[in-house]
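What follows is part of the complex, with its chains left where they were.
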Amino acid sequence: MVVEYPLKVRWGDTDAAGIVFYPNFYKWMDEATHEFFSHIGYPTSTLYKEQQIATPLLETKCEFKSPLFFEDEVIVRSIVTELHRKVFKISHTFIRKDVMVATGYELRAWTSFNAKPKATPIPDEVRNKMMPENTEEFND
Amino acid sequence: MVVEYPLKVRWGDTDAAGIVFYPNFYKWMDEATHEFFSHIGYPTSTLYKEQQIATPLLETKCEFKSPLFFEDEVIVRSIVTELHRKVFKISHTFIRKDVMVATGYELRAWTSFNAKPKATPIPDEVRNKMMPENTEEFND
């Protein structure tokens, strides 16, 4: 299950060196993750409103291969690469004109914000949509 | 009651033309308003945590006289210029090296987010701190 999220570099994303200010890559990874959940039928706005579920971060990383410029058109390709009981890793690849310009991941915890934030098992019906090809190997 | 909030232009605040991306002036006005409330003894973090009070915007405006550059040091001077029953206007002046570079205001409503957001009278003890020189003329 690969979900593609297209975006365009905006004027406000650039910095005085004329390239994208790097924290925006993480902003886009976050957007891509939300698009991923919308795409598999679990929009995170609904998850949060109805179940107070959000997926805060444990760890994120990004490698930058090539700078992005104003009005560049980019596709973020997102795929769940690890699916644990309460935690998952979603990997993101940034592609401009068929060339990979950056690659990163987010390690997120399925978390209830009902009271004090608390990691919670990812429901099976969601798991099956996140990683249909899941071979259970990560199901610790 | 004038409160001064000092800030420094950060790399990420600039754009490809080498000047500050203008929505950041509003980000700084917002920060200055929060600093204002901390300064008069009502930190907005406490207001929100203990009373679910926030002050969303009805209207904001800014005039830009001169661009700001990376690592410019700026002072925002904030003063409440209108104080109505549930609504107030806070005016902000941006000063770099004694020269005014921008000026704007925020019109905000004292709002309870307890249930559905609802404008609420500003308590008298807060009003007195917001505008001690208040001549009641705006107290419609």
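Lettered A and B in written order, each chain numbered from 1.
Definition applied: a residue touches a chain if its C-beta (ideal position, glycine included) is under 8 Å from a C-beta of that chain, and two chains touch if they have at least 3 such contacts.
Model, not experiment: these values are computed from the prediction.
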Homo-oligomer size of the whole complex, from 2 visible chains: 4
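Throughout what follows, only the chains that are shown with their structure count from here on.
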Residues of chain B defined as touching chain A within the complex: 11-12, 14-16, 18, 21, 23, 70
